[in-house]
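What follows is one structure encoded as structure tokens, with my remarks underneath.
The complex is shown incomplete by one protein chain, all other protein chains being positioned as in the whole.
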Amino acid sequence: MEAFSDGVFAIAITLLILEISIPETAFEDLWSGIAHQWPSYLAYVTSFLTIGGIWAAHHGIFRRLAYANQRLMLLNLLLLMAVAFLPFPTKVMAEAIHDEGAARTSVIFYGGTLLVISLLLSALWGSVALDRHVLRPDVSDDEVRAIALATTPSIGLYAVMIVLAVFAPRVAIFGYLVVAIIALFRMRGDSIPARAPTST
Amino acid sequence: MEAFSDGVFAIAITLLILEISIPETAFEDLWSGIAHQWPSYLAYVTSFLTIGGIWAAHHGIFRRLAYANQRLMLLNLLLLMAVAFLPFPTKVMAEAIHDEGAARTSVIFYGGTLLVISLLLSALWGSVALDRHVLRPDVSDDEVRAIALATTPSIGLYAVMIVLAVFAPRVAIFGYLVVAIIALFRMRGDSIPARAPTST
Amino acid sequence: MEAFSDGVFAIAITLLILEISIPETAFEDLWSGIAHQWPSYLAYVTSFLTIGGIWAAHHGIFRRLAYANQRLMLLNLLLLMAVAFLPFPTKVMAEAIHDEGAARTSVIFYGGTLLVISLLLSALWGSVALDRHVLRPDVSDDEVRAIALATTPSIGLYAVMIVLAVFAPRVAIFGYLVVAIIALFRMRGDSIPARAPTST
Partner (left out) sequence: MEAFSDGVFAIAITLLILEISIPETAFEDLWSGIAHQWPSYLAYVTSFLTIGGIWAAHHGIFRRLAYANQRLMLLNLLLLMAVAFLPFPTKVMAEAIHDEGAARTSVIFYGGTLLVISLLLSALWGSVALDRHVLRPDVSDDEVRAIALATTPSIGLYAVMIVLAVFAPRVAIFGYLVVAIIALFRMRGDSIPARAPTST
């Protein structure tokens, strides 16, 4: 299940670039044509770092599991479905940002997708916490609580950003990026094995 | 073989989103433009959950195998070919749903692909049941029968849905979604190891 | 190295479907529009089964290796480059088949790519045979010779098909499909482990 999920994360994160292109009409002044695509780069970086953080959190959950039950499998599939959906609002936001009216809608739509992803990630860990026997026996109560605390704040931050998007959509985009960076820095990386644990 | 198959499932499931886009003309009223794509979302969710269920069933078969013979390899390749084909009828159905005449055809074409996938999955397990020495020695007769029973009903349900599609194509689409959800819930998830069994 | 190669094979095989689509103008008579795409389906099936066979042969080589030297790594990268290139001539052939003049060229171009892939696969195994210490100690001389014999005939068959394509391009397409099927049936599947050999 983890290999399959990793594949979906890796593909969703790499497909993001396919949506960016420069019209041939911009070739006369290509530097300005490249620069003009800044909303695409911003959306690319934000979605890339967000999925990267979700992947790391997902990995942190799965390497603590001994078994997966049906509820976990279904929640995991819903999470993957939301993550694989993200390239779509990413593309819409990158295209709509130059349009006064559409910008607000696209930024709220994008933030709503991020909020759903965060909720599903929390639900995944909540389901584990409710059904402790799926965890490996060496996982402590403190760890369970620490992970729950680490996944919760993004939900609140995304809700705030969506409200902000109603008034200042362009500011909210940078907000999403900041939330992704905060989530990455909050992660404790020290305990991540670099490879599959074959030597243990 | 399983890693390769998992890769194909993960890619086919993630490519589905690439086909969805919003024309720039819809940017004037973007909420309505986003809502107008509902057939694409419905097709996306249906194909995603269907492939997710097929993957889980496939995984359930492969982790009971000790070896793969040539017949299994060929059937598996045919199954992957049908699964990797699914994004095409998915896209056709999502585009044709607003068109009275084309809707019926596209829904039957989509259902036909799902039926072929189900038949190949059953054939894969049937081939295993005929040639028991490819199974791991700890797999019981009861398990073999239970898996055969779990994969069979979808065939009948898809046949019914295709007939329904002739008369009420839009109802049949929801039918495909329901079949996918039933297949996911019928699965016994408790015995799915969360990771590759390196610690055993 | 094998996981990375498997990824490239799985992605190249799954991307093939992205190139197939039905123009909206064909929605008036969608069955005929779907049927009209037969060159795309034929090209899809041929490329899918060809890559499937190449993957199986590649897997047969790599699970007999103990180490990879630099020459192997470079040959493997060239092989992957040719395999990842295949979706391009596949698309060109599917589009050009209805055009009298372009059909011949596109079928020769496609066959040339298949010939290059076969040559690289043979070179890969030839390089292993020259440098036997990269093999696992339990691989016998007979096995080395058997694999060399199994990969050679495709080269001759593809050369014949390319000559045939000059005179009868549409016949040659079916020829490519037959070569792919022959290659799949020539494979001895019995010894393929279904999963990564973690329990040994």
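Each chain carries a letter (A, B and C) given by its place in the written order, and its residues are counted from 1.
As a convention for this text, a residue touches a chain if its C-beta (ideal position, glycine included) is under 8 Å from a C-beta of that chain, and two chains touch if they have at least 3 such contacts.
Being a predicted model, the structure only gives us computed values, none of them experimental.
Participant: With the full complex in mind, choose from C:84, C:123, C:139 or C:182 the residue touching the hidden chain.
Facilitator: Answer from the full complex: C:84 touches the omitted chain.
Participant: Under the stated touch rule, tell me which residues of chain A contact the chain that is not displayed.
Facilitator: These residues touch the chain not displayed: 3, 6-7, 9-11, 13-18, 20-22, 24, 27-28, 30-31, 34, 44-45, 48-49, 52, 55-56, 59, 184-185, 187-196, 198-199.
Participant: In terms of residues, what is the contact footprint of the unshown chain on chain C?
Facilitator: Considering the whole complex, chain C reaches the absent chain at 1-4, 7-8, 11-12, 15, 18, 62-63, 65-74, 77, 80-81, 84-85, 87-88, 91-92, 95-96, 99, 101-102, 105-106, 109, 134, 196-198, 200.
Methods note: only the chains that are shown with their structure count from here on.
Participant: To the nearest 5 degrees, please report the angle of the rotation taking chain B's Cα atoms onto chain C.
Facilitator: In degrees, rounded to 5: 90.
Participant: Could you put a whole-Å number on the gap between the CA centroids of chain A and chain C?
Facilitator: So the centroids are 36 Å from each other.
Participant: By residue number and range, which residues of chain A touch two or more other chains?
Facilitator: Counting only residues that touch two or more other chains, chain A contributes none.
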